[in-house]
Structures are given as C-alpha cells and as structure tokens.
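Just one protein chain is left out here, and the rest sit where they should.
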Amino acid sequence: MTREEVRRLALEGKDRLGLNWPQVGRAIGRSPVYAAMLAYGYGAATTEEADGLAKALGLPDEARAVLTKAPHREPSGPWPPTDPFVYRLYEVVLLYGPVFKDVAHELFGDGIMSAIDMAVGIEKVEDPAGVPRMVLTLNGKWLQYKKF
Amino acid sequence: MTREEVRRLALEGKDRLGLNWPQVGRAIGRSPVYAAMLAYGYGAATTEEADGLAKALGLPDEARAVLTKAPHREPSGPWPPTDPFVYRLYEVVLLYGPVFKDVAHELFGDGIMSAIDMAVGIEKVEDPAGVPRMVLTLNGKWLQYKKF
Amino acid sequence: MTREEVRRLALEGKDRLGLNWPQVGRAIGRSPVYAAMLAYGYGAATTEEADGLAKALGLPDEARAVLTKAPHREPSGPWPPTDPFVYRLYEVVLLYGPVFKDVAHELFGDGIMSAIDMAVGIEKVEDPAGVPRMVLTLNGKWLQYKKF
Amino acid sequence: MTREEVRRLALEGKDRLGLNWPQVGRAIGRSPVYAAMLAYGYGAATTEEADGLAKALGLPDEARAVLTKAPHREPSGPWPPTDPFVYRLYEVVLLYGPVFKDVAHELFGDGIMSAIDMAVGIEKVEDPAGVPRMVLTLNGKWLQYKKF
Amino acid sequence: MTREEVRRLALEGKDRLGLNWPQVGRAIGRSPVYAAMLAYGYGAATTEEADGLAKALGLPDEARAVLTKAPHREPSGPWPPTDPFVYRLYEVVLLYGPVFKDVAHELFGDGIMSAIDMAVGIEKVEDPAGVPRMVLTLNGKWLQYKKF
Amino acid sequence: MTREEVRRLALEGKDRLGLNWPQVGRAIGRSPVYAAMLAYGYGAATTEEADGLAKALGLPDEARAVLTKAPHREPSGPWPPTDPFVYRLYEVVLLYGPVFKDVAHELFGDGIMSAIDMAVGIEKVEDPAGVPRMVLTLNGKWLQYKKF
Amino acid sequence: MTREEVRRLALEGKDRLGLNWPQVGRAIGRSPVYAAMLAYGYGAATTEEADGLAKALGLPDEARAVLTKAPHREPSGPWPPTDPFVYRLYEVVLLYGPVFKDVAHELFGDGIMSAIDMAVGIEKVEDPAGVPRMVLTLNGKWLQYKKF
Amino acid sequence: MTREEVRRLALEGKDRLGLNWPQVGRAIGRSPVYAAMLAYGYGAATTEEADGLAKALGLPDEARAVLTKAPHREPSGPWPPTDPFVYRLYEVVLLYGPVFKDVAHELFGDGIMSAIDMAVGIEKVEDPAGVPRMVLTLNGKWLQYKKF
Amino acid sequence: MTREEVRRLALEGKDRLGLNWPQVGRAIGRSPVYAAMLAYGYGAATTEEADGLAKALGLPDEARAVLTKAPHREPSGPWPPTDPFVYRLYEVVLLYGPVFKDVAHELFGDGIMSAIDMAVGIEKVEDPAGVPRMVLTLNGKWLQYKKF
Partner (left out) sequence: MTREEVRRLALEGKDRLGLNWPQVGRAIGRSPVYAAMLAYGYGAATTEEADGLAKALGLPDEARAVLTKAPHREPSGPWPPTDPFVYRLYEVVLLYGPVFKDVAHELFGDGIMSAIDMAVGIEKVEDPAGVPRMVLTLNGKWLQYKKF
C-alpha cells in the first residue's frame, strides 16, 4: 500500500463520514492543518496518531504502518502550480520572497525560518464589510547560520 | 531611471542613513513590509508615499515619478529560488499548498486568498527556551469563484 | 470517480444525446461557457447545477458529488499549448499582455482583472464579406492593489 | 536604433507630454490598443502612422524608419509571466483554453481565431455596486482548416 | 475510442492491407500527405472522408465518429524531436526561420504564412548522379497583419 | 569583429542602399535565400562571395575574413520562437513532422532529408481570388542510414 | 507489438541464451554495435537481418515485421542522462564539442560528420600498467555544406 | 584577464599567424586536440605549456597565469547544441548512449569510460569513392565501480 | 522482473523481517550504505552479494539475476529534489560546489573526486547539548586530468 493509496482512502473516508479537518485533528490531538498534512502523507505519524487516524477515517490496518514511516515528500499536483489557490501563494514567494528576507534579516541576522519546525494556521476572519479574509500563519523556528 | 536603479538607491540610502524598515514604514504611514515592497518596486506609491520615501531615503527627484507608476512585477533574484531563506517558503508551497487549499475550501468553499488585497506581517517571537521564532502572517481577502 | 472520468462521461453524454453547450447551459440556468467549464471540471457546481448536469448529460449518481467539490484546477492538455486554437490565445498573452497591462493601468491604476470573478463569452459574428469572426469577451472585476 | 530604444523613447515621450493611449490612437486614426502595440514595437506602421507617432510622441527622425519595418515579435518581459496582471490572462488560457476551443468548434467547426487579423478592445465598465469591471474583447477572423 | 486508438488501427490496417499513402489519398480524393494527416488525427474528416478511410483501412464503425471531430492537436512523439528525420526540419526552423521571415517580408510585408490553410507536398526527385532528393513544399495562404 | 556585428552591418547596408535579397543574390551568383543566409552568418562564404557581399553591401574589409570562416550556428532570436511567422513553421514540424516522416519513409526507406545539402526557395504566388500564397520549398539530398 | 516489446524480448533472449553482442553480430553479418542498435530498435533491419535476429534471439514471428520498419528514434532512458556511463559521453560533447568542431573545420572546411552514415566501434585495450582502456570510434562520412 | 579573453586572444593569434592546431600542438609537445582544449580553456596548462602557447600564439604575459589555473569548465556555446556539427554528436549520445553502455558492460563489467583520463583524436580519412570520412576516437581509462 | 520491482521487494522484505541496513550490510560483508545502494539497484552485485541479499531479504530467485546486472542508474524520485532531506544536499552542491572545487584544487591540482570509486559513510554523533548531528562522509579517489 503506497502513500498515494492511503491519501485517497483517507480523503474518501473523511467525505464518507462527513468529517472536517478540525474534527480529524481533535481525534489525534493535533491542529487541523497538521492532521491534514499527515493524511496527505507529509509526515511520519506516531503509533498513536496512526491509530487515531485509522479509527477516525476508517482506514484499513495496513495503512497504519504506512502512516508511521518517514515519507519521501513529493508534490501532489503539477508544478509550477496551475491551481489558482496554490499559484497565489507561489506568486507571493516569487515576487516578495526577497523582500521578506530583507525584513527578516533586519530582525534576526543571517539565517532562515525553518520549514521543519514550523506550525501552520489557517483561519477565517469575518470582515464587517461583508467579505471574509483568510489568514495564513507560518510560525517557524529561526535557524542562524553557524560558523566553523 | 529604472525600477532597478531606484531599488538600488533606496537600499543604499537606507544603509547610509542607518534606517530600519519600521522607521521607513513610519515615515510614510505604512507597515514595515509594505514600505519595503514599495522600495523594492513592487507597488505604485501615492504621491505622498513617494515624497515620504524620497525624503526618508535621500532619493533624487526623478525617483519619485518612477515610484508612483504601476510596476511590471518581476522577481529580483533567480527562480526557482537558490537562496535558502526564500527556498524554505517555496518548499512550503510546493509540498503543502494543496493541503492548505483543502483546509481552506472546507472553511470558505471554492475560491482563493487574494494576493492583491493581502497584508503581510513578519514578527520575531522570543521563545523562553532560547531560540526565537519567525512568524509570517499572510492576511488576504477571500475571493469566491463567481458563476455566470 | 475522478474529475477526469466525470469529464469523459459528460462529453460522451453530450455527444450521444446530440446536445450543444447553449442547451446544456439552459438546463442549469447558466451561460454556455460556464456550463462547459463545469462539465470539464473547472468549477464547484451547486447541488442544483450538479443535478441539472447529471440529468441533462445522463451522468451516474456518484458524478454529482464529484461535481460539487472545489476542484484542483489542472490543464487538460499539454503546456505550452500545442493545439493551434489554444496557441493563438497564448501568443496574444505572450506578446501583447504587457501592452494590455499598460492600457489598463491608464484606465484603472495598479491592479489586475480578476480571473476568479470573470464572465466569458464566445460569439460568432457573421461578416458580410463572407468569413465569420469569433469574439471572445473576458469580463472581470477589477482588483486594486491594497495598501497596508 | 533598435525596437527596444524606440519603445523606451515612445513611452518616455508619452509620459513627458502627459498623453494617454486614446489620444495617441486619435493622433494616427487607430484604436488605443493598436496604437500602444505600434509604440511597443508589435506592428509595422504605415508611413503615415510612423509620422503621426513620431510627431505625437516627440520621437527622433530615425525612429520612423524603425517603426515601419516588419518587427521580430519578442516578449517584453519574463515568460512565463511573473506580473500578476499578465499571469491572470495566462491562467485563463492555461486552464480554460481547451474549453473555449470546444465551445468554438461547436459554433464554427475545425479552425482557429486568427491572432493576425484580430482587433482588441479594453474597456472600463462601472458597476453600480461600486467596483468597476474590465472588459477585454478579442475579435478575430475565423480561419477554417483547409483540405487538399 | 480515442484519437490514439484510431491512429494505431489506421496504421495497422494500412500495413495489413499493403496500402501506401497515395492509395489512401485516392480512396478519399485527397493528397497523400493530407490523407496521412487525417489518419494520424490531425484534422476533422468530412463524413465522406471518414467513410472512405474506414472502408479503405478496415476501421470499425465507431472510428468514423472520432475521425469527424475537431481534434485537440498534440505531438505524437517527444519534443524537442529526438528522431533525426524530424530534428533536421526543426534545425532548419531553429537556425534559418528568421532568415526566411526576412526574405518573406520583402515579398509580402508584415504577416505570416498560414499553418491552417496550407498544402503540403513531399516528392522524391531522382538525381542523375545517383542519390535522390526529397522535396518538401509548404504552400500557405499569406495572412497580412490587420490594423484597427 | 563578430558574426553578429557583420550581420548588423550587412542588414544596415542593405537598407541604406535600398537592395533586396534577389539583388544581393545576383551580386554573388547565388539564390536570394542563400545570400540572406550568408549575410546572417549561417554559412562560410568563398572568397569570391565574401568580396561580392562586401562590395554589394558596403561592408568594411575585416568583415570579409569573418564571412569566410565556418560559423558556429546559433539562433538569432528566442527559442521556442515567439515571432508568429517563425512559430507557424515550428508548429508544422511539431505537429506534422512524424506524418512527413511516415510519408517519406514510404518513398525512400529509412533515412533523412539532409539539412546540410538543402536548397531553399521562397516564392510569392498570386491567387486569382485575391490573396497571394507563400510557397516554401525545401529540397534536400536523401541520406540513407548505412549499415556496418 | 511495439519497438519497446521487441527490445525487451531481444534482451531477454540474449540473456537466456547466453549470447554476447559479437555473437549476435556474426549471426547477421554485422558489427557488434550495429547488431545491438538493431536489437534496441534504432535501425530498419533488412529481411535477412530480421530473420537472423529472430532466429538468434528466439523472437516470435511478428517481431520480424517490427524490426524491418523505419523506426521513430527515441531515447531509451532519461535525458539529460542520469547514468554515469552515458553522462561522461554527454559531458565530452557539452564541453569539448566546439573544440572538436574547430579542429575538424581546419581539416575539412564547413560541414558535419554524418550521424546517418557512421560506423561505431567499441574496443577494450589492455594497458600494461594493469587498468584497461575503452576506445570508442565514431567514423562518419563528412558532409560539406552545399551552396545554391 | 578571464578565460574567455584568453580564448579570444588565442584564436585571434592563431588566425593572424596562420597556424593550424597540429602546429600549435607541436609547439608544446601535445596532440592537436589537446592543444586546442588548452587554448579554449578546458585544461590547466603546465608552466611549460603556458609558455609554449604564449610564445606560439603571441599571447600577453598575464595570459600565462590564467592558462595554468584549474579552470571552471563551462560550455562555450548554447546548450542543447544548436550548431549542426555539435548536435550530430549530441544525437549519437542521446540515441545510442545506452547501446554503447550495454556493449561496454559486456566487455568490462559495471563502470564508465573516464572523461578525465581520455585522449581524443580527430582524423580525416580519404575514401577512394571520393568523399572523405571523419574519425573521432575517444580513448578513456575504464573505471570500475568500487565496493565498500 | 525489473530493478524497480526488486527494489520494492527488497524494501518490503527488510520491513517485514525487521532488519536495519547495518544488519543487511553484515549479511553480505559490506557497509550499510553500500548494501542499501545495492538493494535500491545502484550497483552490480557479485553472485555472493546477490545470494546474500536474496537470503537476508527473502527475495525470489529471479531477483538474483537482476541484482548482478550492471544497472542503468536513474533517480528514484523527482528531480530537482522535492524532498527536504535530499534538497538540503542539493542546496549544498548548488551553492558551495564551486567553493569546494577551489579548496580541492589547491590541495590536488586540476581533477575531480571520483563518484565511481567512492565510499560513503553516514553516522549519528550525539551532541552533549542534546541534539545529535549527522555526519556524511564522501571518500573518493582523486582523478587528475591527463595530458595527451
């Protein structure tokens, strides 16, 4: 059973059972985005998380072993992204990435925001004027370049 | 005078005068990131903003006209990104973009987070354990696909 | 059942039943182009639209659930386009896109024509000299860059 | 004197003289978009058009000879497009091009909309709800595939 | 039944029946190259042509409907071309295309040779010195850039 | 003096002297297309051809040595081609190249049409119906694959 | 039966029967490299060669017809090459190709070494110092650029 | 002084002094191809070779230091190659590289022909039938994969 | 049975039997990394190694013949790498490769570190401060460029 099959089964199970990501997250004691990342195959679940996901999403037993392995991370769609939702994020990095770097270096010195130790939040904020806003928060540990 | 020349002069002026982006932002009544985006040439400044930037950064007069034009937005470095700071953001979109889309669609239905009406914040959060964290916040208006 | 299978079934059904896109559009109260976009999998149908499409095109029940999900938008053919019809449109954007941008900025200031809130029309206009013309109309909401 | 130099001089002249594209168009009896295309170097001007453009935009004499030559058409910016205005048009062709082809073939049979004999219009339409819309119209001669 | 399946069946039928392209062409009253293009799926056959091809090449009934549809034109091999026959043509366009354009513009003004209304001939010319020559003739309608 | 400089001088000289390619060809006893290829730098001129070109086009002495060297053949514009004239030829090879190969193999067996020993003709053919046609003829020696 | 299937069967047959390429070559009266090229599908075998290969390698009858057709030549692995053996050859052409061209032009004038009429030899040469050397010989007809 | 400047000076000197590569090779006691590789900048010359090249080709003193440095090897033309001479070699590797590998492995086992310890020969062989042949010989040390 | 199938069976066997790479390595008398490379298909096993692997990992008999063949080396994942573990190594080569070359040339002169005769070690080093470090050691024979 491959990562892609587990992903498909997980998404089908979530649909069939009428769950949402916050519910899946609560089932394993994790944030909604992190739970979705595990279901998509972008993380190595602990045994408890794998059991929780399998139970919550109705996955077969052998999916649990797959979920606990360190995954080879590969994109799940075309790249450069063709989907407009993903492209807008890509556009932000393409155009403004070096600006963010400049502002960050002023605050931190020479380094990077870790993509390994990073929490992600997605929230819906209602706007009194009527159209809601999406707020994406990337919260990563700062890694300073070391000297040797 | 091109965008690239204004960018170079703006960054040199900021260095020479010992300014930081929050100070540049305050000089024009904008956020630090937005002020940096204008200086890099990723926005059309109002006359007041152009005057403020020119004054704060010691730019020549003709830079003001350049700053107020609607820019052709082009990356200021190689693409795909080779700089590790920018690459980490790219990696997040590459791998997790479709996951974010899934979570967002659950909250909002079919649409995108606008990259046109988007506020960006970059903050340094001290961690009691000793290593600070960087928090990048993208706050964009949700655009729902329209039907015709 | 995947988007691609629903697309194939929809196009076969349309052929088998001898329908044209205006008829499909009328069956769901939408424009011909929008109806075609739904059938190709480039939109999230409402329950009513999914029912209407399924009925009009003879689709199986499970296709309806697929039609109502927010789709991952991917091209349905090679890219850059090899088909001459699509290439001619690509050529127009490749060569004249920046000219259109210049003319538009003069009218609107710094912003974009939304591809999310955009109506598309395709019409055949007979020319008295004998060869008809195709008129493609893209009608999109103007999104002005916001300041923060 | 190259096309690129004439383009730069034309755009500078237009700025310096405070002209807009409709005014440039009227100076040579052409549409605003077509006038802009000539100034950018995407067409071979007639002698009258070259004289009109040179006079209206304050171009040097030798620019006129350049304007009347059949140009080698090359993009004036990066490709794939990085500017969000141009990208949104690219996205429309990328995702919906084959849908437009399907609708068009139903109307016309097997052929293409000419990019050689094509009129382009860009208009601003005020929306009572407050946000204007941009309407881009591509009006091209239909070319039917010939048989031999 | 897809275009690719019809292509395979057509080529197998031609082999099995020991036909050559001039014979296939005569069966439908078209040139050898055009007949081959239809069999490969690069044109929309008339009902008569589809009937003629199906009869001449022993195709099943449902292939006829496929043959009469306006095709999505896609390459039938790798691109850039790896086959030396096709590469030599590619090389000619790569290196000499702009030279041909210059010579053609001198004859015709600003425009293109249509790839939509184009007859193609391939002939073998015996050379008295012993080695034959291939003559490829592309005969296309000239399309002059229109002004608006 | 580089190939590119000689090309520029040759094209300027041709313009300044009001010559056309057939006249340049006659000046060196070659076809118009071949003369243009030499001027663009796509061939090694004989001493007589170099003298003839230099005299006809008013080139400086040192251009003659450049013209007689075996050139490194490189495209003179972007690739894939963005100019519509060149793209139409590219499209023909992209889509129909394997069809031409099939027809040619039927006539000749396994081999290629040489791009080294190839004569090129470009002609304007008036059409009684009013729109002229361009005829491009590629006449190359057939090279049969050898066995060893 | 496709070229790829014949290739697979040929290589399996060679393994099963414990043959080497010189033996396969002798079975059809050709060089080892040429015999391997035929087996891989990079040439059109004569009827005798096809019979000989089929007999030597235990191929089914229908493989013979496939072997005698003029092949569409496509790479049998990834490109640019990832295999170190093939990459080293690629590296030689990448870096030294223009040097070889310079040396060759000094000997021959403007032209190419034919890849159509080319014999290839691969030999193992023992070195007294203990490590053998591989000698790859490409022997191709020189094709001089023709003038017209 | 860069590698590219030394290359240009070396080639100009060779032309001006009417030398050929065998003569340059003899001046430094190396093969013609190796001498050309040094002049193009694809090797680190010994002090003696650098002196010999400088003397033979009339190079300035500072060129000698450049010639003796270990070079960063970069292609001296476009890649993939557009020049037909270089492309034909590229085509041989593209299509037949895996065949050569198969034949070589039969002779040597698992390994590669070194591109570091490789002698290259280019010879002109007259053919009694009138057209000469070019023979390119690559003679490289075999490197066997090691086990650990 | 293909390399990819053997790889899959080997990894499944290792999981099923609860082995680690050092254990697999000991079973064939090789280092853990080399044993893993053989299992992934990146080397030609000796008969003893193939027997050892088959026995240790429970592979079917025919896998042994596959393991002993000289492999066509192809990447087992997307390239450029999308997995963060592999990308970090790629980033090191992308950015610092030329620096390593400079340092190495100072030590060795003009040459390369062989990727054919190279031992690889991966170790975990505990750090008293609590976070372990990974040490990757590439130990390759130096190959000096030869002169001819």
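Read from first to last, the chains carry the letters A, B, C, D, E, F, G, H and I; within each, the first residue is number 1.
The rule is short, and it goes like this: a contact is a pair of C-beta atoms (placed from the backbone, for glycine too) under 8 Å apart; a residue touches a chain by one contact, two chains touch by 3 or more.
It should be emphasised that the depicted structure is a prediction, and the values quoted were computed from it without experimental measurement.
Colleague: I'd like the shown chains that the missing chain touches, ordered by label.
Modeller: Result for the missing chain's touching partners among shown chains: A, B, G, H, I.
Colleague: Using the document's contact rule, name the residues of chain I that touch the chain not shown here.
Modeller: Contact residues on chain I toward the absent chain are 20-21, 32-33, 36-37, 40, 42, 73, 75-77, 79, 81, 83-86, 88-104, 106-108, 111-115, 118, 120, 122-125, 127, 131-142.
Colleague: So that we can see where the missing chain sits, which residues of chain G does it touch?
Modeller: Looking at chain G, the ones touching the missing chain are residues 80, 82, 84, 87, 91, 94-95.
Colleague: Given the full complex, what residues of chain A touch the hidden partner chain?
Modeller: Contact residues on chain A toward the absent chain are 30-31, 33-34, 43-44, 46, 70-72, 98, 101, 105, 109-112, 114, 116-120, 141, 143-148.
We take it that only the chains that are shown with their structure count from here on.
Colleague: For chain B versus chain I, what separation do you get between their C-alpha means, in angstrom?
Modeller: Once rounded, the distance between the two centres reads 42 Å.
Colleague: I'd like the Å distance between the centres of chain D and chain F, where a centre is the mean of that chain's Cα atoms.
Modeller: Measuring from centre to centre gives 30 Å for this pair.
Colleague: If you average the CA atoms of chain B and of chain G, how many Å lie between those two points?
Modeller: 55
Colleague: Could you say which residues in chain C touch two or more other chains, in rising order?
Modeller: Each of 33, 72-75, 77, 82-84, 91, 94-95, 98, 101, 105, 111-112, 114-116, 118, 120, 141 in chain C touches at least two other chains.
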